[in-house]
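What follows is a structure written as C-alpha coordinates; I'll ask about it next.
The other protein chains are all here in position, but one chain of the complex has been omitted.
Then we have subunit A:
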Amino acid sequence: MTRTASRRTVLAAALTAALSISLTTPALAKETVKLGFIGPLTGGVSNMGLGGRNSAELAVDLRNKDENAKYAYELVPLDDECKPNVGVQVATKLATNRDVAGAVTHYCSAVAMGTVDIYHKFNLPIIVWGAVLPDITYGNEYAEVHRVNGTMINQNEVAADFMVAQGYKSWAIIHDTTDYGKGHNTYFTKFLTEKGGKILGTFGVTSDQQDFTAELTKIKELNPDVVYFAGLTPLAVRIRQQMDKLGIEAEFQGVSGMKSDAYFAGLSGDLAEGTVTFLEGAPAAKLPGGAYFMSEYDKAGFGENYEAYGPFAFAAMNLLIDAVEKVGPDRKAVTKYLADVKDHESITGPISFDDHGQNTVALITKYVAQDGKWVVWEDSEYASGKRQLKHK
(Lines give C-alpha, C1' and ligand atoms only; values in the text may rest on other atoms or scores of the structure.)
Protein backbone atom coordinates (compact mmCIF):
# COMPACT_ATOMS: atom_id res chain seq x y z
CA MET A 1 0.00 0.00 0.00
CA THR A 2 1.34 3.40 -0.83
CA ARG A 3 1.46 6.15 1.68
CA THR A 4 -1.46 8.11 0.21
CA ALA A 5 -3.57 5.03 0.00
CA SER A 6 -3.07 4.21 3.63
CA ARG A 7 -3.81 7.76 4.62
CA ARG A 8 -7.01 7.58 2.63
CA THR A 9 -8.01 4.38 4.41
CA VAL A 10 -7.47 6.01 7.77
CA LEU A 11 -9.54 9.00 6.72
CA ALA A 12 -12.34 6.76 5.51
CA ALA A 13 -12.27 4.80 8.75
CA ALA A 14 -12.45 7.97 10.79
CA LEU A 15 -15.38 9.24 8.77
CA THR A 16 -17.25 5.97 9.14
CA ALA A 17 -16.65 6.02 12.86
CA ALA A 18 -17.90 9.58 13.19
CA LEU A 19 -20.96 8.78 11.11
CA SER A 20 -21.84 5.69 13.11
CA ILE A 21 -21.53 7.59 16.38
CA SER A 22 -23.84 10.32 15.16
CA LEU A 23 -26.32 7.72 13.93
CA THR A 24 -26.54 5.79 17.18
CA THR A 25 -27.58 8.77 19.27
CA PRO A 26 -31.27 8.34 20.09
CA ALA A 27 -33.66 10.29 17.94
CA LEU A 28 -35.83 11.31 20.87
CA ALA A 29 -33.47 13.18 23.18
CA LYS A 30 -34.13 12.91 26.89
CA GLU A 31 -32.74 15.39 29.37
CA THR A 32 -29.29 14.22 30.44
CA VAL A 33 -28.54 13.91 34.15
CA LYS A 34 -24.96 13.58 35.35
CA LEU A 35 -24.14 11.33 38.27
CA GLY A 36 -20.72 11.11 39.87
CA PHE A 37 -18.61 8.17 40.90
CA ILE A 38 -15.46 8.51 43.02
CA GLY A 39 -13.14 5.67 43.91
CA PRO A 40 -9.47 4.70 43.74
CA LEU A 41 -8.94 4.07 40.00
CA THR A 42 -5.15 4.12 40.30
CA GLY A 43 -2.79 3.03 43.07
CA GLY A 44 -2.65 0.04 45.42
CA VAL A 45 -6.37 -0.63 45.79
CA SER A 46 -7.31 0.26 42.21
CA ASN A 47 -8.80 -3.21 41.67
CA MET A 48 -11.52 -2.30 44.18
CA GLY A 49 -12.04 1.11 42.61
CA LEU A 50 -12.23 -0.22 39.06
CA GLY A 51 -14.65 -2.97 40.11
CA GLY A 52 -16.84 -0.35 41.76
CA ARG A 53 -16.57 1.99 38.77
CA ASN A 54 -17.58 -0.77 36.35
CA SER A 55 -20.52 -1.77 38.52
CA ALA A 56 -21.74 1.83 38.76
CA GLU A 57 -21.32 2.17 35.01
CA LEU A 58 -23.32 -1.02 34.55
CA ALA A 59 -26.17 0.42 36.63
CA VAL A 60 -26.17 3.56 34.48
CA ASP A 61 -25.99 1.64 31.19
CA LEU A 62 -28.81 -0.70 32.13
CA ARG A 63 -31.02 2.24 33.02
CA ASN A 64 -30.19 4.05 29.82
CA LYS A 65 -31.41 1.00 27.88
CA ASP A 66 -34.71 1.14 29.74
CA GLU A 67 -37.22 2.98 27.56
CA ASN A 68 -39.36 3.95 30.53
CA ALA A 69 -36.56 5.95 32.14
CA LYS A 70 -37.39 9.65 32.29
CA TYR A 71 -33.84 10.86 31.88
CA ALA A 72 -30.67 9.86 30.08
CA TYR A 73 -27.87 9.32 32.60
CA GLU A 74 -24.22 10.10 32.24
CA LEU A 75 -21.58 8.79 34.65
CA VAL A 76 -18.78 11.15 35.73
CA PRO A 77 -16.10 8.84 37.14
CA LEU A 78 -13.25 10.45 39.10
CA ASP A 79 -10.12 9.03 40.70
CA ASP A 80 -9.32 9.75 44.38
CA GLU A 81 -6.14 7.58 44.45
CA CYS A 82 -7.16 6.58 48.01
CA LYS A 83 -5.56 9.85 49.15
CA PRO A 84 -7.54 12.39 51.19
CA ASN A 85 -5.98 15.41 49.47
CA VAL A 86 -6.81 14.12 46.00
CA GLY A 87 -10.23 13.10 47.30
CA VAL A 88 -10.90 16.65 48.46
CA GLN A 89 -9.90 17.93 45.01
CA VAL A 90 -12.17 15.64 43.05
CA ALA A 91 -15.02 15.99 45.54
CA THR A 92 -14.82 19.77 45.11
CA LYS A 93 -14.78 19.32 41.37
CA LEU A 94 -17.87 17.12 41.44
CA ALA A 95 -19.77 19.07 44.08
CA THR A 96 -19.28 22.42 42.36
CA ASN A 97 -20.40 21.07 39.00
CA ARG A 98 -24.03 22.17 38.94
CA ASP A 99 -24.99 19.53 36.36
CA VAL A 100 -24.25 16.71 38.82
CA ALA A 101 -27.35 15.63 40.72
CA GLY A 102 -25.75 13.13 43.08
CA ALA A 103 -22.83 10.76 43.47
CA VAL A 104 -21.70 7.36 44.63
CA THR A 105 -18.41 7.84 46.40
CA HIS A 106 -15.36 6.39 48.14
CA TYR A 107 -13.88 3.07 49.01
CA CYS A 108 -11.25 4.41 51.43
CA SER A 109 -12.47 5.58 54.82
CA ALA A 110 -9.83 8.27 55.32
CA VAL A 111 -10.82 9.86 52.00
CA ALA A 112 -14.52 9.77 52.86
CA MET A 113 -13.82 11.40 56.23
CA GLY A 114 -12.09 14.26 54.43
CA THR A 115 -14.76 14.84 51.83
CA VAL A 116 -18.09 14.66 53.71
CA ASP A 117 -17.73 18.33 54.73
CA ILE A 118 -17.50 19.33 51.08
CA TYR A 119 -20.63 17.43 50.08
CA HIS A 120 -22.44 19.09 52.94
CA LYS A 121 -21.15 22.54 52.02
CA PHE A 122 -22.33 22.21 48.42
CA ASN A 123 -25.47 20.16 49.19
CA LEU A 124 -24.49 17.23 47.01
CA PRO A 125 -26.30 14.02 48.02
CA ILE A 126 -23.91 11.07 48.06
CA ILE A 127 -24.09 7.37 48.83
CA VAL A 128 -20.92 5.70 50.12
CA TRP A 129 -20.35 2.38 48.38
CA GLY A 130 -17.35 0.90 50.19
CA ALA A 131 -15.80 2.83 53.08
CA VAL A 132 -16.55 1.14 56.42
CA LEU A 133 -15.61 3.58 59.20
CA PRO A 134 -18.74 4.28 61.31
CA ASP A 135 -17.83 7.98 61.73
CA ILE A 136 -18.48 8.69 58.05
CA THR A 137 -22.20 8.54 58.71
CA TYR A 138 -22.31 8.75 62.51
CA GLY A 139 -19.61 11.38 63.08
CA ASN A 140 -21.70 14.22 61.64
CA GLU A 141 -25.26 15.45 61.15
CA TYR A 142 -25.05 15.84 57.38
CA ALA A 143 -28.29 14.99 55.58
CA GLU A 144 -26.34 14.57 52.33
CA VAL A 145 -24.29 11.56 53.42
CA HIS A 146 -25.59 7.99 53.09
CA ARG A 147 -24.11 4.54 52.97
CA VAL A 148 -25.37 1.24 51.56
CA ASN A 149 -22.65 -1.06 52.85
CA GLY A 150 -22.42 -2.13 56.49
CA THR A 151 -20.00 -0.92 59.13
CA MET A 152 -18.30 -2.64 62.02
CA ILE A 153 -21.38 -1.70 64.01
CA ASN A 154 -23.65 -3.92 61.92
CA GLN A 155 -21.04 -6.64 61.86
CA ASN A 156 -20.81 -6.83 65.64
CA GLU A 157 -24.54 -6.71 66.12
CA VAL A 158 -24.90 -9.76 63.89
CA ALA A 159 -21.93 -11.41 65.61
CA ALA A 160 -23.36 -10.89 69.11
CA ASP A 161 -26.81 -12.14 68.03
CA PHE A 162 -25.39 -15.20 66.38
CA MET A 163 -23.05 -16.25 69.16
CA VAL A 164 -25.65 -15.83 71.89
CA ALA A 165 -28.02 -17.93 69.80
CA GLN A 166 -25.39 -20.69 69.70
CA GLY A 167 -25.70 -20.91 73.47
CA TYR A 168 -22.46 -19.25 74.54
CA LYS A 169 -22.53 -17.34 77.83
CA SER A 170 -19.14 -15.81 78.62
CA TRP A 171 -16.42 -14.07 76.56
CA ALA A 172 -12.84 -12.90 76.86
CA ILE A 173 -11.89 -10.12 74.42
CA ILE A 174 -8.49 -9.52 72.85
CA HIS A 175 -8.24 -6.52 70.51
CA ASP A 176 -5.36 -4.74 68.82
CA THR A 177 -4.98 -1.09 69.75
CA THR A 178 -5.61 0.39 66.29
CA ASP A 179 -8.85 2.23 65.47
CA TYR A 180 -9.99 -0.97 63.86
CA GLY A 181 -9.48 -3.24 66.87
CA LYS A 182 -10.70 -0.70 69.38
CA GLY A 183 -13.82 0.06 67.36
CA HIS A 184 -14.71 -3.60 67.12
CA ASN A 185 -14.21 -4.02 70.85
CA THR A 186 -16.48 -1.07 71.64
CA TYR A 187 -19.36 -2.21 69.45
CA PHE A 188 -19.11 -5.90 70.26
CA THR A 189 -19.08 -5.17 73.99
CA LYS A 190 -22.10 -2.92 73.58
CA PHE A 191 -24.22 -5.41 71.64
CA LEU A 192 -23.12 -8.42 73.65
CA THR A 193 -24.05 -6.84 76.99
CA GLU A 194 -27.43 -5.87 75.50
CA LYS A 195 -28.06 -9.49 74.51
CA GLY A 196 -27.08 -10.75 77.94
CA GLY A 197 -23.62 -12.14 77.22
CA LYS A 198 -20.97 -11.75 79.93
CA ILE A 199 -17.51 -10.31 79.34
CA LEU A 200 -14.95 -11.69 81.76
CA GLY A 201 -11.97 -9.64 80.64
CA THR A 202 -10.72 -7.31 77.88
CA PHE A 203 -7.10 -7.22 76.72
CA GLY A 204 -5.50 -4.67 74.39
CA VAL A 205 -2.44 -5.84 72.43
CA THR A 206 -0.19 -3.97 70.01
CA SER A 207 -0.67 -4.82 66.37
CA ASP A 208 2.77 -6.43 66.03
CA GLN A 209 2.90 -8.33 69.32
CA GLN A 210 4.54 -11.78 69.11
CA ASP A 211 3.90 -13.36 72.49
CA PHE A 212 0.51 -13.48 74.18
CA THR A 213 1.35 -15.79 77.09
CA ALA A 214 0.58 -13.13 79.70
CA GLU A 215 -2.88 -12.36 78.32
CA LEU A 216 -3.73 -15.97 77.55
CA THR A 217 -2.66 -17.30 80.96
CA LYS A 218 -5.06 -14.82 82.51
CA ILE A 219 -7.76 -15.88 80.07
CA LYS A 220 -7.22 -19.53 80.96
CA GLU A 221 -7.88 -18.61 84.56
CA LEU A 222 -11.07 -16.72 83.61
CA ASN A 223 -12.23 -19.78 81.64
CA PRO A 224 -14.60 -18.12 79.10
CA ASP A 225 -16.77 -19.97 76.57
CA VAL A 226 -15.44 -17.86 73.71
CA VAL A 227 -12.26 -15.91 72.96
CA TYR A 228 -13.19 -12.94 70.76
CA PHE A 229 -10.35 -11.41 68.78
CA ALA A 230 -10.58 -8.04 67.01
CA GLY A 231 -7.64 -7.51 64.68
CA LEU A 232 -5.96 -8.79 61.55
CA THR A 233 -4.93 -12.26 60.37
CA PRO A 234 -1.23 -12.40 61.47
CA LEU A 235 -2.14 -11.76 65.10
CA ALA A 236 -5.09 -14.10 64.93
CA VAL A 237 -2.78 -16.90 63.77
CA ARG A 238 -0.38 -16.37 66.67
CA ILE A 239 -3.13 -16.14 69.26
CA ARG A 240 -4.82 -19.29 68.00
CA GLN A 241 -1.51 -21.20 68.14
CA GLN A 242 -0.68 -19.99 71.63
CA MET A 243 -4.21 -20.74 72.87
CA ASP A 244 -3.60 -24.33 71.85
CA LYS A 245 -0.20 -24.40 73.55
CA LEU A 246 -1.73 -23.25 76.83
CA GLY A 247 -4.61 -25.69 76.48
CA ILE A 248 -7.43 -23.16 76.25
CA GLU A 249 -10.47 -25.06 75.02
CA ALA A 250 -12.69 -22.05 74.21
CA GLU A 251 -14.31 -21.33 70.83
CA PHE A 252 -12.33 -18.78 68.77
CA GLN A 253 -14.32 -15.93 67.21
CA GLY A 254 -12.90 -13.27 64.90
CA VAL A 255 -13.81 -10.17 62.89
CA SER A 256 -13.75 -9.26 59.19
CA GLY A 257 -10.01 -8.48 59.33
CA MET A 258 -9.06 -12.13 59.66
CA LYS A 259 -11.30 -13.53 56.97
CA SER A 260 -8.47 -14.27 54.59
CA ASP A 261 -6.86 -17.45 53.31
CA ALA A 262 -3.63 -16.53 55.08
CA TYR A 263 -5.33 -17.71 58.27
CA PHE A 264 -5.11 -21.30 57.05
CA ALA A 265 -1.62 -20.92 55.66
CA GLY A 266 -0.39 -19.86 59.09
CA LEU A 267 -1.99 -22.57 61.18
CA SER A 268 -0.75 -26.14 61.38
CA GLY A 269 -3.09 -29.14 61.53
CA ASP A 270 -6.72 -28.56 62.29
CA LEU A 271 -6.21 -25.63 64.67
CA ALA A 272 -8.23 -23.38 62.39
CA GLU A 273 -11.20 -25.73 62.26
CA GLY A 274 -14.37 -24.28 63.71
CA THR A 275 -13.21 -20.65 63.99
CA VAL A 276 -16.09 -18.27 63.19
CA THR A 277 -15.86 -14.81 61.68
CA PHE A 278 -18.09 -12.18 60.10
CA LEU A 279 -17.80 -10.02 57.01
CA GLU A 280 -19.75 -7.06 55.63
CA GLY A 281 -21.40 -7.95 52.37
CA ALA A 282 -21.58 -11.40 50.89
CA PRO A 283 -20.15 -13.32 47.94
CA ALA A 284 -22.02 -11.98 44.92
CA ALA A 285 -23.55 -15.40 44.30
CA LYS A 286 -25.22 -15.29 47.73
CA LEU A 287 -26.84 -11.89 47.22
CA PRO A 288 -30.58 -11.68 46.62
CA GLY A 289 -29.97 -10.25 43.14
CA GLY A 290 -26.51 -11.73 42.73
CA ALA A 291 -27.24 -14.01 39.79
CA TYR A 292 -28.79 -11.13 37.82
CA PHE A 293 -25.87 -8.81 38.65
CA MET A 294 -23.22 -11.36 37.72
CA SER A 295 -24.82 -12.25 34.40
CA GLU A 296 -25.26 -8.59 33.42
CA TYR A 297 -21.68 -7.81 34.48
CA ASP A 298 -20.40 -10.69 32.36
CA LYS A 299 -22.48 -9.56 29.40
CA ALA A 300 -21.08 -6.04 29.61
CA GLY A 301 -17.60 -7.51 29.16
CA PHE A 302 -15.59 -5.38 31.59
CA GLY A 303 -11.87 -6.03 31.79
CA GLU A 304 -11.80 -6.19 35.58
CA ASN A 305 -13.55 -8.22 38.25
CA TYR A 306 -16.34 -6.48 40.24
CA GLU A 307 -14.53 -7.37 43.51
CA ALA A 308 -16.12 -7.45 46.95
CA TYR A 309 -17.84 -4.05 46.85
CA GLY A 310 -18.95 -3.90 43.20
CA PRO A 311 -22.50 -5.04 44.04
CA PHE A 312 -22.75 -2.22 46.59
CA ALA A 313 -21.64 0.37 44.04
CA PHE A 314 -24.26 -1.06 41.68
CA ALA A 315 -26.97 -0.94 44.35
CA ALA A 316 -25.99 2.59 45.42
CA MET A 317 -26.04 3.88 41.84
CA ASN A 318 -29.39 2.23 41.21
CA LEU A 319 -30.84 3.81 44.34
CA LEU A 320 -29.54 7.21 43.26
CA ILE A 321 -31.07 6.80 39.80
CA ASP A 322 -34.38 5.73 41.35
CA ALA A 323 -34.29 8.89 43.43
CA VAL A 324 -33.71 11.08 40.37
CA GLU A 325 -36.46 9.26 38.44
CA LYS A 326 -38.86 9.99 41.28
CA VAL A 327 -38.07 13.57 42.24
CA GLY A 328 -36.03 14.91 39.33
CA PRO A 329 -32.39 15.98 39.12
CA ASP A 330 -32.53 18.44 41.99
CA ARG A 331 -29.96 18.02 44.77
CA LYS A 332 -32.19 19.11 47.64
CA ALA A 333 -35.06 16.94 46.45
CA VAL A 334 -32.81 13.91 46.03
CA THR A 335 -31.43 14.41 49.55
CA LYS A 336 -34.96 14.61 50.88
CA TYR A 337 -35.97 11.48 49.00
CA LEU A 338 -32.96 9.55 50.32
CA ALA A 339 -33.79 10.55 53.90
CA ASP A 340 -36.99 8.49 53.73
CA VAL A 341 -35.66 5.39 52.02
CA LYS A 342 -37.27 2.34 53.65
CA ASP A 343 -37.04 -1.24 52.41
CA HIS A 344 -35.93 -0.09 49.00
CA GLU A 345 -35.33 -3.14 46.85
CA SER A 346 -31.76 -3.72 45.66
CA ILE A 347 -29.52 -6.57 44.59
CA THR A 348 -27.89 -6.52 48.05
CA GLY A 349 -31.25 -6.91 49.79
CA PRO A 350 -33.61 -4.20 51.03
CA ILE A 351 -32.04 -0.82 51.86
CA SER A 352 -33.32 1.30 54.79
CA PHE A 353 -31.51 4.43 55.93
CA ASP A 354 -31.56 5.49 59.58
CA ASP A 355 -31.48 9.16 60.63
CA HIS A 356 -27.74 9.29 59.86
CA GLY A 357 -28.15 7.86 56.38
CA GLN A 358 -26.71 4.50 57.36
CA ASN A 359 -28.25 1.37 55.84
CA THR A 360 -29.62 -0.46 58.88
CA VAL A 361 -30.28 -3.77 57.22
CA ALA A 362 -26.81 -3.97 55.80
CA LEU A 363 -25.83 -7.44 54.81
CA ILE A 364 -23.42 -9.35 57.05
CA THR A 365 -22.28 -12.87 56.24
CA LYS A 366 -21.20 -15.41 58.84
CA TYR A 367 -18.26 -17.67 57.99
CA VAL A 368 -16.88 -20.76 59.65
CA ALA A 369 -13.53 -22.46 59.05
CA GLN A 370 -14.14 -25.89 57.62
CA ASP A 371 -11.45 -28.16 56.14
CA GLY A 372 -9.04 -25.29 55.55
CA LYS A 373 -11.58 -22.97 53.88
CA TRP A 374 -13.94 -20.21 54.95
CA VAL A 375 -17.42 -21.57 54.37
CA VAL A 376 -20.59 -19.49 54.57
CA TRP A 377 -22.24 -20.64 57.80
CA GLU A 378 -25.55 -21.64 56.24
CA ASP A 379 -23.75 -23.98 53.81
CA SER A 380 -21.43 -25.50 56.37
CA GLU A 381 -21.56 -28.88 58.05
CA TYR A 382 -21.71 -27.02 61.34
CA ALA A 383 -25.09 -25.51 60.50
CA SER A 384 -26.42 -28.85 59.26
CA GLY A 385 -25.45 -30.41 62.57
CA LYS A 386 -22.80 -32.74 61.14
CA ARG A 387 -20.05 -30.98 63.08
CA GLN A 388 -20.12 -29.07 66.35
CA LEU A 389 -18.54 -25.79 67.38
CA LYS A 390 -16.46 -26.06 70.54
CA HIS A 391 -18.51 -26.11 73.70
CA LYS A 392 -16.59 -26.91 76.80
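As a working rule, contacts are C-beta pairs under 8 Å (C-beta built on N, C-alpha and C of every residue); 3 or more make two chains touch, one makes a residue touch a chain; residues count from 1.
Going forward, contacts and distances are computed from a predicted model.
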{"item": "Among \"Sarcosine oxidase subunit beta\", \"2Fe-2S ferredoxin-type domain-containing protein\", \"Electron transfer flavoprotein small subunit\" or \"High-affinity branched-chain amino acid transport system permease BraE\", UniProt-listed name of the chain not shown", "value": "\"High-affinity branched-chain amino acid transport system permease BraE\""}
{"item": "Contact residue for the chain not shown (choose from A:88, A:164, A:222 or A:333)", "value": "A:88"}
{"item": "Contact with the hidden chain (one of A:109, A:233 or A:335)", "value": "A:109"}
{"item": "Missing-chain contacts mapped onto subunit A", "value": "41-42, 46, 50, 53, 77-79, 82-86, 88-90, 92-93, 96-97, 108-111, 113-115, 117, 122, 133, 177-179, 207"}
